[in-house]
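One chain of protein is taken out of this complex; the other chains stay put.
Note that the chains take the letters A, B and C in the order they are written out, and that residue 1 is the start of every chain.
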Amino acid sequence: MNPVNYLYLAALLFTIGAAGVLIRRNAIVVFMCVELMLNACNLSLVAFSRMHGNLDGQIIAFFTMVVAAAEVVVGLAIIVSLFRARHTASVDDASLMKL
Amino acid sequence: MSFPLLTATAVLPAAGAILTAAVPAARRTVAKWLALLFSLGTLALAAIVLVRFEPGGDRYQLTESHSWIKDFGVRYELGVDGIGVALIALTALLIPFVIMAGWNDADPLETQSKRWRPTQGFFALILMVEAMVILSFEATDVFLFYIFFEAMLIPMYFLIGGFGDRAHAGTDEAAATQRSYAAVKFLLYNLVGGLIMLAAVIGLYVVAGTFSLSEIAEMRAAGTLEMSTNVERLLFLGFFFAFAVKAPLWPLHTWLPNAMGEATTPVAVLITAVVDKVGTFAMLRFCLQLFPEASKWATPVVLVLALVSIVYGALLAVGQRDIKRLIAYASISHFGFIILGIFAMTSQGQSGATLYMVNHGLSTAALMLVAGFLISRRGSRLIADYGGVQKVAPLLAGTFLIGGLATLSLPGLAPFVSEFLVLVGVFAAYPVVGIVATTGIVLAALYVLVLYQRTMTGPVKAEVSGMPDLKARELAVAVPLIVLLIGLGVYPKPLTDIVNPAITHTMQDVNKQDPKPEVEAAK
Amino acid sequence: MSATSVHTLWTSLAAAPPPGTPGATFDAPTIEYAQLAPILIVVGAAVLGVLAEAFVPRKGRYYVQLFIAVVAIAAAFAAIIGLATSGFATTKAQIVAEGAIAVDGPALFLQGTILLASLVAVFTFAERRLDPVSHGNRVDSFAADAAAVPGSAAEKAAVKAGFATTEVFPLAMFAVAGLLAFPAANDLLTLFIALEVFSLPLYLLCAVARRKRLMSQEAAVKYFLLGAFSSAFLLFGIALLYGYAGSVSYAKIADVVDGTVQQIDPALAGTMGNDALLLIGMAMILMGLLFKVGAVPFHMWTPDVYQGAPTPVTGFMAAATKVAAFGALLRLLYVVLPGLTWDWRPVLWGVAIVTMLGGAIVAITQTDIKRLLAYSSIAHGGFILAGVIAATPDGISSVLFYLLAYSFVTIGAFAVVTLVRDAGGEATHLSKWAGLGRRSPLVAAVFAVFLLAFAGIPLTSGFSGKFAVFKAAAEGGAGVLVVVGVLSSAIAAFFYIRVIVLMFFSEPKADGPTVAVPSVLTMAAIGVGVAVTLVLGVAPQYFLDLAGQAGTFVR
């Protein structure tokens, strides 16, 4: 099966994720969409790695997972503190600062 | 390496500024005397410069040259030609009078906190302006000039916005807002001009690879300076715009009336008599010298604008109700004459313009400062609030009249010489322009005499009836200026002797000759 | 390369490989610890800080952490100096750690700048004199207990107990480590990791303000989400570029882009043909970097985050992040994509123009000093971009110089902002600044100096930097940019002046803010800021030389 298809899939996932970031209100969901985008990147990296037959892509994928994990830690910490302060996780409610 | 006289001339007032600013709040009088002392010291140094300068000698004398910012091709290059010397002398001469005239203008009000030290700041800023103005007259490196040309704005800005005229109509708040409006307007106009010039300065560097006037002159002489016509014109416009704002030339003039109206009178004098001269000076030194062809290319437009300034400024002066604004518009008219003379590109025109810078400085200082004394007495700037002053304060009226007569350039007073030279110079090259400009002398008479008539003559108004005549300090300001006006009006030769050689150089820069007379008169 | 061959790759690794086949002998990577010293020191300090958090009793933590941070930064800076003097900036510039990190002029110069900025920033972090003493213990500008809900009993208890979020120091150290690595990163992976390493701590730092905690948390959330969003783009760009070139190493990619690559295997040949990969990848990576730089239209996080974050953090971010991000951008454009100059130049032209104008114009109507400075930083980003676009050695050095000048002005300015306070903490609304010049002339004068530097008035560092950048741009043939830059600086001048007017020419309000007298720390920060501002304004030659020598990338 042609690895290029994986790229198409990756692109699709990435776009879905991006769209999710743009349209969803809940911070957690938005964050998940970002994760989705990252995973799309991973997929494309692996696919490219396969095409080029070297391992760099796959290595990066591993790094990405670690980074994602770290992001989850930081992100959840922030989002949760926000939620506890305001009893809502909607990003739209967090708009004290504007103009 | 001889003693760096030019640097000293600028450093002294700067040092004075710092010391003055450092004087503690309670010691206000000390600060005043300190400032006066340093300004007089600067005057002494300027006098030495005047003496050491040899009219016949090299174009730039007393030169100093040190490497400064290699990467920008900037050198710390100072040097003076006749024009510079004359204007440095003018600056150094006027500042002491400005300080004396503003002796009590910046005393803190009772309401203000004790830590607030306006007086110290006021005089320190004045000295700082003096230092920067002098440096910009001395700089023979374009970048160096630009730096002081721009940096000058900041102290000026604080002088205008920080120390308003106590004699204002309306509430303090209203006055404060007007004042800061004037200050901001001043700064933005000049800053925009300066920034556009900055683009041109950078362009010049890209083209020439140096900022040193002398090097550029050599390159031009050697023909190694390739500057396409369009580039030269663009750069010229960039420079000229900045100078035209500073000068100020119609239609970029509207900041001046606000600034002069709202600022204290000494500061108003500082603006129009000293700082604005940098603009016209720079046209003469930089525009003509760096971009001769473009200057000639632009001449028609510039002449027309200058004409408009002359007539327009004079007419608006007639229409003013505020004494200081009236004088401001008069200055606009006079700057029109100066620019006219510069771009006439004849010896008479350009020497006339240079003399005009000096003489206008003196005459405006005399008129404006005396007007300031008048205003401070009555507490109003409106012409309509005065009348019959001549009856109660004849000295004040007399000095005011002489200042006015100088402003309308009456023969026997210095401005006449320069104005007539400018007119002759312009007429020789562009007769029609010269004739139109001549109408300026009638309008000048109109606004001066109307001002005098409405304020000084007629029945004595109740408000002015108790007005005291000039005090000793005020006479010490007015009389020397008047003596100078008369002296330079009857015997301007020393000045022309200094200026003429420099003008010859400028004429060579733009390689122009004076038009020859039709008939060679039987001598 | 076909699927089977990949399979064999795996298997061959699993089985005992015949000698000579690739990967047969696993040779340990060579790590040049000396050259990496600056980064390593800082990382070590960060780890040490974490341990300190764990083991040092609460009373002592503040001092220990401060000590560790300062010493570490100083040591790292010393290491930088050492490297630079021993010629790594110029002749011995090299790529270390298996091609992951470049040690060359720009890297060292920027790392030095970052370290100095961080040092000053750490001083402001450690300031404990500004807020009134609560329950007998001094407090800094960070929440007593970031986890506690604002206004909750827990928070009060924490305050009463005199807790302090001393974690900010190790966090800052981690961030610094990332920032140091960012401009030195020599392959896309390192670039990405470094980005995350300095981003994540910053997200947290934004969230831990003592006053106005809701805004602080909001800033953190926005910064975090948008930052993650942008890094996803960056990563996807990396993936595409990797896909195009079959490698993430700058050198290799550059070769492929230039077409000077040896042994082209068929797969590479296939992807190389596909410029879309290259261009889209490039665009996305640029986006990631421009986000960090705060360039229009990726700037929108800047004002909110700058406003919400604790002011010392804001200063740190504004200065250090910009430096690092521009460093990375420079390296990317000059090392990886010089072959594509004609593709990225027009695009960046557009970005630079909208950034300069947008930042300046929107700033005019701002009413909050921190937001104002945020927009001004956006505009300045535009100016720096103009220098980046020049694509000449002069361009590089001018940008380096500008960054040096700018970072100190910024930190100084924000440090001053921390001083002006009223009951609700910092009084950042402009109306509160009215008449400051009357109430405390010195502070107002200092701030005025910084504003004038921002405005680029001669004899301040701002002017030297602006001139250098515009000069480079003009020489690089970007005259239009210069003109636009000049115009936008004119617009920008307006609002800087507005603040000065407010401070000096308007009467002080009765309920106006008080100016706190800071400890030596903040004084030092501000003093350094002023000193650098004036020195770089009056006698910039030495630093210009430095930047000039540092102006070449190793490849």
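For the reader, a short list of remarks on this structure follows.
Rule of thumb we're sticking to: contacts are C-beta pairs under 8 Å (C-beta built on N, C-alpha and C of every residue); 3 or more make two chains touch, one makes a residue touch a chain.
Keep in mind that, in the parts below, contacts and distances are computed from a predicted model.
Choosing from "Sarcosine oxidase subunit alpha family protein", "Simple sugar transport system ATP-binding protein", "Branched-chain amino acid ABC transporter permease" or "NADH-quinone oxidoreductase subunit L", the protein name stored in UniProt for the chain missing from the display reads "NADH-quinone oxidoreductase subunit L". Every shown chain touched by the omitted chain in the complete complex is listed here: A, B, C. From the set C:L51, C:A74 or C:A276, the residue in touch with the chain omitted from the display is C:A276, counting the whole complex. Of the candidate positions B:I69, B:I216, B:A344 or B:V424, contact with the hidden chain is made by B:V424. Among the residues B:G336, B:G352, B:G372 or B:G403, only B:G352 touches the chain that is left out of the figure.
Set against the missing chain, the residues C:F88, C:W344, C:F383 or C:F505 yield one that touches it, C:W344. Although one chain is not shown, part of chain B still touches it, namely residues 188-189, 250-251, 253-254, 312, 315-316, 318-320, 347-348, 351-352, 388, 390-391, 398, 405, 410-412, 416-417, 420-421, 423-424, 427-428, 431, 434-435, 438-439, 441-442, 445-446, 449-450, 453, 456-460, 490-493, 496-497, 500, 503, 514-523. Although one chain is not displayed, chain A still touches it through residues 18, 21-23, 25, 30, 91-92, 94-99.
The missing chain lies against chain C, touching residues 221-222, 225-226, 229-230, 233, 275-276, 279-280, 282-284, 286-287, 291, 296-298, 300-301, 303-304, 342-344, 346-347, 350-351, 358, 361-366, 491, 494.
Just so we're on the same page, only the chains that are shown with their structure count from here on.
The greatest number of inter-chain C-beta pairs in contact is found between A-C.
Centre-to-centre separation between chain A and chain C, using Cα means, comes to 23 Å. Averaging Cα coordinates per chain places chain A and chain B 65 Å apart.
In chain B, there is no position where the chain touches two or more neighbouring chains simultaneously.
For chain A, the set of residues touching two or more other chains is empty. Interface residues of chain A, counted against chain C in their complex, comprise 7, 10, 14, 17-18, 21, 27, 30-31, 34, 37-38, 40-41, 44-45, 47-54, 56-57, 59-60, 63-64, 67, 70-71, 74-75, 77-79, 81-82, 84-86, 91, 94-98.
In the complex of the two chains, the chain C residues touching chain A come out as 1, 3, 5-6, 9, 146-147, 149-150, 188-189, 192-193, 196, 200, 203-204, 207, 213-215, 217-222, 224-225, 228-229, 232-233, 235-236, 238-240, 242-243, 246-248, 265, 267-268, 270-271, 303-304, 307-308, 371. Contacts from chain C toward chain B in the complex involve residues 438-439, 441, 452, 457-459, 463-464, 467-468, 470-471, 474-475, 479, 482-483, 486-487, 489-490, 493-494, 497-498, 501, 504-507, 539-541, 544-545, 548.
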